[in-house]
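What follows is a structure written as structure tokens; I'll ask about it next.
Note that one protein chain of the assembly has been removed; the remaining protein chains are unaltered in position.
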Amino acid sequence: MQFKKSLMLGAAVAGLAVTGYAAAAEQYIGLPTYRVGAYAAGGTGLFGGWIDYMTMVNERDGGVNGLKLVWEECETEYNNARGVECYERMKKGGTTGNTVFQPLSTGITYSVLDRVANDKIPLVTMGYGRTDAADGRVFPWVFPLITTYWSQSTAKIKFIGMKEGGMDKLKGKKIVNIYHDSAYGKETIPVLDAQAKQYGFEVIHIAVAHPGNEQQSQWLRVRQEKPDWVILRGWGVMNPTAIRTAARTGFPRDKIVGVWWSGSEEDVIPAGDGAKGYIAAGFNVAGTDFPVIKEIQKYVYAKNMGNMEDKSRVGSVLYNRGVVHGIVTLEAIRTAQTKFGTGKALTGEQVRWGFENLNITDERLKELGASGFLPPLATSCMNHEGSGKVKFQQWDGAKWKVITDWIDSDQALVRPMIEESAAKYAAEKGITPRDCSKEM
Amino acid sequence: MTFFFEVLIGGLLSGVLYALVALGFVLIFKASGVFNFAQGAMVFFAALTFVGFTEVLPGWTGLEEGGSAVFWLAFVLALGAMIVLGIATEKVVLRPLVNQPPITLFMATIGLTFLVEGIAQGLWGAAVRGLSLGIEDEPVMWILDRFEMIISKFDVIAAAVALVLFVLLAALFQYTKVGRALRAVADDHQAALSVGIPLKHIWAIVWGVAGFVALVAGLIWGARNGVQFALTFTALKALPVLILGGFTSVPGAILGGLIIGASEKLGEVYIGPYMGGGIDSWFPYMLALLFLLVRPEGLFGEKHIDRV
Partner (left out) sequence: MFYREAGQFKASYREDQQIFPIRQDRIGIVAAIVFFFLVVPLIANQYWLQAILTPVLIFSLAALGLNILTGYAGQLSLGSAAFMAVGAFGTYNFMLRMDGIPFLVALVLGGLCAAVVGILFGLPSLRIKGFYLAVATLAAQFFIVWVLVKFGWFSNHSTSGVITAQHVEILGYTFDSPLSKYLLTLAVVVVFALLAKNMVRSATGRKWMAVRDMDVAAEVIGIRLMGTKLQAFAISSFYCGVAGALYAYMYLGTVEPEGFNLDLSFKILFMIIIGGVGSILGSFIGAAFIVLLPVFLNVAMHTSLGEFIPANIAANLELIIFGGMIVFFLIVEPHGLARLWQIAKEKLRIWPFPH
């Protein structure tokens, strides 16, 4: 019957899935990539950067303190069900099983959220996913590292305040928040509302329906409202369309501040000249002038081992973000090695400890050749975010230019909100939060 | 009031561009009765192939980058690719499925969608590209000066191009031999066959023309949104136009496009704020749905009479 058929097919799949791995000390990392479909441009860049960094470390240092990195790709097509399948398939990969899962997709993050605690695999979501997972007491296995949407939203307001000449100058100003009409897009609305009350500015939220390839009406409304600033919380094709429509309706681009998913080359190039002056936040910066990128070019691309087909994308925002993923993941492994020893592959549980005790200082960043490339990062049992800092970059028509130093977020505002939301989740799920004072 | 007209005219212009995408659906449905789901993918494929050629051609031929020679050569090559794709689809996918129920043909075009998307991104890579047609996307100045309305120059020109295309196609259908054959096939496949119209050629022509329409739509939408996978989503804008205008009517597509474009914008601006906004994902569909309740065959659709 049909099941026998599927089972036979399945047997073939299972047979193929079990591929041997050498028993030597190798750190296995499963990569749920997406190289086809609507988000392929992002997927190829992000995973390309990440893979290139790992290749570089393998080539240059022979791995992390001699621990060679191996990885396996699994195509998710940015689809939740495929992502879960990849997660389950790679769970038992290598000698230790998968040791870190970073889906680079909010949907897949949610889909595996319940699974990671059982399987003891840290789930790392840099700059996406569940904001309240920054509360490590409720989410021991989830790491929304570097910065969350809420943190960056407060950083944006800080940036706007700076531009206006002080936070007190925000009073009476008008800010329009153009957001992708989805769970992702709506996430910062409560934070913006809270800050509007705090600083006395007015905020107007305008939704753009997915996919957002036509925004005439939204921007005509913006024109009518005559705001001082526009915050763009876009996704995919919505970004270039927004910038282009802004140009068409005459809204100054240097008064538009985008989130990092609106701040890559892919978001501005299609908008053409209209994108000149547009500003976006980022927890990493673009460019090839960093020693770490130079090393990648020297050890990887010079030997023709690079992952990017289009080499001109090396140094782009998304590629560099992939490198950040590589750096942070490898630093977590390194941190874990200080406790669990080198020379053998680490388990997911051990790597989790590494993620929870990260301390990437400025000095360390310098050693890594990544000064100013990503913000310094220190995590703890309480705080799985670790930094909250972002830089702002401006598009000059050809490339991104960094225009600020790391801008801190308003943790006094964000942290209680995170804790409240996490507590609500804990109550719904019947989770007892960890007692961090007992954690080592 | 100015604002109202600004929204209205902007909406009408976008509506013409929706109609352009819808036109590809109509052509194929009219001639072969296939609801071609792959139309969105074809728009993407056409635009990507065009941009891909503009990138590689200067290297191959030594022509000046960004020059008009490259533009037209790439256009011709992309058109050739679309025609080859159309003919191959007819030969490999549709001909073996003649006389199958419409849903099977529909499904086959979904399979085709994956194929086309895979080929497009496999050949040219997944990177997002900009596309400039040399038309500034800026307000038309004298309208801005006189009426204080912002009407995009790009949209005006694009809509004009689309309208010219509509007129050309209508003339093709109405006054040429091929056009008569096309209409005959659309009316009744078997009757057309029996009077000696070569069905295979006609289908190949229709798919070729649909490829051409996809290319024009791809260039215009590609210049608006960038040449990227999201171009396939333009099909979602075209679908309510189709049900409103009827699957088989070219004028219906235009009028449907205008209605959908205008009401979508007006709806978003005047009704949206009361409902939290973002309603233009479903508003055109609801509108088309309500319209269909009154007139089930769409604006100009053929009235369907059931015989028992």
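As written, the chains take the letters A and B, and residue 1 is the first residue of each chain.
We take it that contacts are C-beta pairs under 8 Å (C-beta built on N, C-alpha and C of every residue); 3 or more make two chains touch, one makes a residue touch a chain.
If you're wondering where the values come from, they're calculated on a predicted model, not measured in any experiment.
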item	value
Selected residue (touches chain absent from view) among B:6, B:90 or B:117	B:117
Residue touching the undisplayed chain, where the options are B:52, B:86, B:130 or B:240	B:240
Residues of chain A in contact with the chain not shown	1-3, 5-6, 9-10, 12-14, 16-17, 19, 33, 35-37, 40, 44, 72-75, 77, 79-82, 84-85, 87-89, 91-92, 106-107, 110-111, 113-115, 130-132, 181-184, 186-187, 190, 209-210, 307, 309, 417, 421, 424-425, 428-430
Chain B residues that touch the omitted chain in the full complex	35, 92-93, 96-97, 100-104, 106-108, 110-119, 121-122, 125-126, 236, 239-240, 242-243, 247, 275-276, 278-279, 281-282, 285-286, 288-289, 292-293, 296-298, 304, 306-308
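Convention: only the chains that are shown with their structure count from here on.
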item	value
Centre distance in Å when chain A and chain B are each reduced to the mean of their C-alpha atoms	36
List of chain A residues in touch with chain B within their complex	35-41, 43-44, 181, 205-211, 213-214, 216-218, 220-221, 223-224, 236-237, 240-241, 244, 247-250, 265-266, 269-272, 274, 309-310, 313
Residues of chain B touching chain A in the complex	3, 6-7, 10-11, 14, 117-118, 121, 125-132, 137-139, 150, 152, 154, 221, 224-230, 232-234, 236-237, 264-266, 268-269, 272, 276-282
